[in-house]
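With one protein chain held back, the other chains of the complex are shown just where they sit.
In order of appearance the chains are A, B and C, and numbering begins at 1 in each one.
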Amino acid sequence: MGELLTLFLSTVLINNIILSQFLGMCPFMGVSKNRSSALGMGFAVLFVIVGSSIITYFLYHGVLVTFGLEYLQLITFILVIACFVQFTELFLKKFSPSLYKSLGIFLPLITTNCAVLAVALENITKKYTIVETLVNSVGVSVGFMLVLYIFSTIRERLDMNTKTPKAFLGNPLALITAGLMALAFGGLAGLI
Amino acid sequence: MQAIGLVLVLGGLGSVYALLYYLNKNTPKPEGCEEIESSCSGCHITSCGHHPSHNE
Amino acid sequence: MKRALYLAFFLAIVSALAGGALTLANDLTIDRINANKVAADKANLELIYPGAEFLPIEGFDDETGLIQNIYQAGDAGYVYKLAVNGFSGSGSIEFMVAFGTDGKIAGYTVISCSDTKGIGDKVASDSFVNSIVGKDVGASIDTISGSTVSSSAVVGGIDAAVAHYEANLK
Partner (left out) sequence: MENKKPNFLQSLILENPVFVLYLGICSILGVSTSLDNALGMSLLVFVVLLFSNIIVSLLRKITPNEIRIPVYIVIIATLVSVAEMFIKAYATSLYTSMGAFISLVVVNCIILGRAEACASKNNVLTSIKDACVMGAGYAVAIFSLSAIRQFLAEGGLSLSNPLNLATIFKFTVLPEEFAIGLFSKPVGAFITFGILAAVFAAYKQGYEAKQAAAAKKAKEAK
């Protein structure tokens, strides 16, 4: 149990998907304008990463390995993740408009998101068991949401101040702030 | 044996993806949500569903 | 509805063709990749057992997930290749440790270490190597002060290898 906790803590804080693996930068740059959309994005990513990690895990060990088709891993994972996102959006549209109202607008953004694919591939290359796969995917999504939320609170203030030089407005300043956050998160490395 | 597995897996996934993508595009958004525009600024990421390229 | 079926059929064909192209590329490169895999480790294996004949042991199960591969070096002993989570993230230190049939640790070499320069890479320092090689298999190994995270990760890896060795191969 302790080992799973270390895995969880290390994926959330130390090997944070954004700050130390640079993945999920596209949504990070685009959607972190305000806190509510950051949270919505976080939950949408959590749902998609956990769902597609489970499906890809069983698809790989169940189908690809038995047929000896490991080299098809990349294309099958992409198709599975894309199908999963489309299915979720379709399901939300049809059956729960309220949930669609809060999460639906983020789903199209995650279709070809680096983080989702990277987690699915990592579960295979790191030879994780199903429990570790779950812990890893939840940890990554929580780490993603945490950094996105913290960043959106900072960014709201960033856009308000008028003294930033014109060239730095918008994304360049956001990246430098992300660098400072990576420095802060780097301090936690000794935790485990 | 391998070839059958390949055609089954990829053909199956491909057709399911096309079907879901097509169905998804044709199901209208639920009534209260037409006007929600995502807060992301006009970016150039074509893979994002909101990118104009998806709804020609 | 007919249009949807046509679209589904079209993408199915494209995906199947893509699979065919991948199979072709795979057949072209698979033997070279496997040769590279053994070659990559052979250089390090030679450091421990120069000139020995190495047999990769397939299908070992190891729940720690740290053991990458195991090689049998003739009748001299077994060499474990491990990747442990050092200071800078998962799999940041790769090393090999060898257990001789005489019950002693026959060798320990670091293959790659991407931890912080000057701190993390002390796990490859001669003092640390000498503190491991020659010890009995299963004897306790102390970590390096100043780079506890990296060295304790390595020691954890060695313990996992010892556990597997004593359980399956001794």
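As a convention for this text, contacts are C-beta pairs under 8 Å (C-beta built on N, C-alpha and C of every residue); 3 or more make two chains touch, one makes a residue touch a chain.
The shown structure was predicted, so the numbers you read here are calculated from the model rather than taken from an experiment.
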Subject >> Where the missing chain makes contact, among the chains that are shown >> reply: A, B, C
Original post:
Touching the missing chain, which residues of subunit C?
Top reply: 3, 6-7, 10-11, 14-15, 18, 21-22, 25-26, 28-29, 32-33, 36, 40, 88, 112, 116-118
**OP:** Name, in rising order, the residues on subunit B that touch the hidden chain in the full complex.
**Re:** 14, 17-18, 21-22, 25, 43-47, 53-54, 56
Subject >> subunit A residues that touch the omitted chain in the full complex >> reply: 19-26, 29, 71-72, 74-75, 78-79, 82, 112-114, 117-118, 121-122, 125, 165-168, 171-176, 178-180, 182-183, 186
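Keep in mind that, in the parts below, only the chains that are shown with their structure count from here on.
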Original post:
Rounded to the nearest whole Å, what is the centre-to-centre distance of subunit A and subunit C, using the mean of the C-alpha atoms as each centre?
Top reply: 28
Original post:
Where the centres are mean C-alpha positions, what is the separation of subunit B from subunit C, in Å?
Top reply: 39
Original post:
Do you know which subunit A residues sit against two or more other chains?
Top reply: 72, 75, 79
Original post:
Considering subunit B alone, which of its residues make contact with at least two other chains?
Top reply: 2, 6, 9-10, 13-14, 16-17, 23
Subject >> subunit B partner contacts - residues on subunit A that touch it in the complex >> reply: 26-27, 29-31, 33-34, 37, 63-64, 66-69, 72, 75-76, 79-80, 82-83, 86-87, 89-90, 93-94, 97, 100-101, 104-109, 111-112
**OP:** In the complex, go through subunit C and note every residue touching subunit A.
**Re:** 15, 18-19, 22-23, 26, 30, 63, 65, 85, 87-91, 149
**OP:** State the interface residues of subunit B toward subunit A in the complex, per the touch definition above.
**Re:** 1-2, 5-6, 9-10, 13-14, 16-17, 20-21, 23-24, 27-33, 36-41, 43, 45, 47-50, 54
